[in-house]
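This is the structure I have questions about; it appears just below.
Left out: one protein chain. Kept in place: all the others.
Should a chain be cited, it is by its letter among A and B, assigned in written order, with residues numbered from 1 in that chain.
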Amino acid sequence: MTGEQIIFLIVALFTLGSALMVVTTRNLIHAALWLVATLFGVAVIYALLNAGFMAVVQVVVYIGAIAILFIFAVMLTRKDLRDNTPQTNKNWWAGALVAVLTFAGLVFTLQGWSGFSKTAAAIPSGFDAISQLGEQLTSPAAYVLPFEVASVLLLAALVGAVYVAFNKK
Amino acid sequence: MNFWNDPLKVAATWLEGIFTGWGMDAVLAHVLVVFLGVFLLVTILMVLDIFLVWIERKVVARFQDRIGPNRLGPFGLIQPFADIIKLIIKEDTTPDGADKVVYNLAPILSMMSVLILWAVVPLAPVMLGIDLNVGVLFLIAAGAIGTLSIIMAGWSSNNKFAMIGGFRQVAVMVAFEVPMLAMLMIPTIFASSMNMNAIIEAQNIWYFIISPLGALIFLVAAIAELGRAPFDLAEGESELVAGFNIEYSGMKFGMFYAGELLHAFTFGGFWAILFFGGYRFFGLEQVSPFLAILILVIKAMVGYWVIMWVKYTMMRIRIDQMLGFNWKFLTPLSFALVLVTALMNTLLRGADSWLYVTGMFLSNVVVGWIALEIARSVARRERERLEGPTKVVEAQH
Partner (left out) sequence: MNEWLYVALFIVVGLIIPIGAIAAGFIFGPKKPNPIKQSTYECGIEPVGEAWIQFKAQYYIFALVFLVFDVEAVFLFPWAVKLGQLGLYAVIEGIIFVSILVVGLVYTWRKGMLEWV
């Protein structure tokens, strides 16, 4: 096992463990903080994959903005929601079954995929991923339309959120 | 290659030679040497931090027409060490009902978010920071962890003031992150790279000269990000007593305090790197790496001094004014500036360098002037709406 694989296993375990804590902890702020840990673990995995831009964006957008938004949303509630009601209802086995079946399905489908056994090709020296991304995002032959549509999507999100909040007021 | 031309490489090769001589794996030896280097850098930063306490106190004293610490040692230089000893031997109290883990984690993360910023700082031509091609975004990512630490401190203290202070501070920090992100785009456009090293190397002309407005907005956003006056809502002594760190004492408080000072100095450094050429100063940086570091530190100190100057001159402004200022003025202005810069940069590409510099400078001035005119006329209309039209006083005999 190479050092990189050991690091990956540790990070993956950390990410999964904190994801489990998000859904099991009873304190909402703790859940939000565990979510931050999960998202940070994902950022580390991006960094391990040499996707530096994705790793930084993961931290900037998910930890810097979305986690903060979650915490603000939790603080809007009146009381700390530490209740003692059970966290699952009597249909928990159905959910567990669907989860296991989905996982089994994924494993089954991906079994034939050759990508697992391949090692990633070395990145050619002087290759700048961000520069490539910038070119692809602006080139009319590539992804300029999705780039502009992303702006429309963000606009829709903003207008929708403001509209909902405005009507509640 | 001798020690005075390239000290890091010489020291690293020497140490790696020793470690591999002991039969250590080459990769492991390399990692260990880098670890020691990072440890050394961070230790130097912490020592510098101790002197920043002294500098801050001396400068505020001069601004307020006082002398400042002058009893312990020459010019009071030993005073900060006395402060440290006091912080260490003070009792660490944990308030009732505090969330212990989060409460103890917050000061550590706060300090860490500042220290990792130095990972991307190029100190000298031979001592570049980590060669990240996302350098400028790394700044914001580290800031995100700092923001989180403030929320954690405010929430876990089980104190209403801490909570309000922390949340206000976070609202301000996230708001001013938008103009800061926009202003980080300006050096990126000029240098065609987000790498700090590339940005410095591309600065044959200081970016301050071709984008003065950008440098100014970056400074304002940086001060807000630091939570210093006039944006120090989290502290607000008169209304919130101390803000998010109210329940902290001893070394945990010390971490917040030291982190704030080092953060201010670091942002002085980033201001120098992004807009004032970093370690470059008319070719002097090529003479010796130590001179290059000295140049960077002096430039960072000047930036830090400007931040202190603003802090001790301006009054604290209210949170509604601050958020209004950001969202209604600074954010539209900074995006307009980015677009104008992008347009001018494309139009003037290939032009003579004097034409390029003049064109960029003038476009900045025009954008700033238009923004101020709009703000002025809006403010006048607002005033007239509230107070009625201004009466013209006729001259009497």
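The rule is simple: contacts are C-beta pairs under 8 Å (C-beta built on N, C-alpha and C of every residue); 3 or more make two chains touch, one makes a residue touch a chain.
As the structure is a prediction and not an experimental result, all values here were calculated from the model.
Set against the missing chain, the residues A:Asn50, A:Gln87 or A:Thr102 yield one that touches it, A:Asn50. Shown as candidates are B:Ile116, B:Leu216, B:Met314 or B:Ala375; the residue that touches the absent chain is B:Ile116.
When the full complex is taken into account, the listed residue touching the unshown chain is B:Ile130, out of B:Ile78, B:Ile130, B:Val310 or B:Ala375. What subunit B contributes to its contact with the hidden chain is residues 27, 30-31, 34-35, 38-39, 42-43, 46, 87-97, 104, 107-108, 111-113, 115-116, 118-119, 130-132, 136-138, 157-164, 167, 171, 174-175, 177-178, 181-182, 185, 188-190, 192-194, 241, 246-247, 250-252, 254-255, 319-320, 323-324, 327-328, 331-332, 335, 338-339, 342-343, 345-347, 349. One chain of the complex is left out; on subunit A, the residues touching it are 4, 47-48, 50, 52-53, 55, 57, 60-61, 64-66, 68-69, 72-73, 75-80, 128, 130-131, 133-135, 137-138, 140, 144, 147-148, 150-152, 154-155, 157-159, 161-163, 165-166, 168-169.
The definition used in the following text is that only the chains that are shown with their structure count from here on.
Averaging C-alpha coordinates per chain places the centre of subunit A 29 Å away from that of subunit B.
Residues 3, 29-30, 33, 36, 52-53, 55-57, 59-60, 63-65, 67-68, 71-72, 75, 128-131 of subunit A are the ones touching subunit B in the complex.
Within the complex formed with subunit A, the residues of subunit B that make contact are 27, 99, 102, 132-134, 137-138, 140-141, 143-145, 147-148, 151-152, 155, 167, 170, 174, 177, 192-194.
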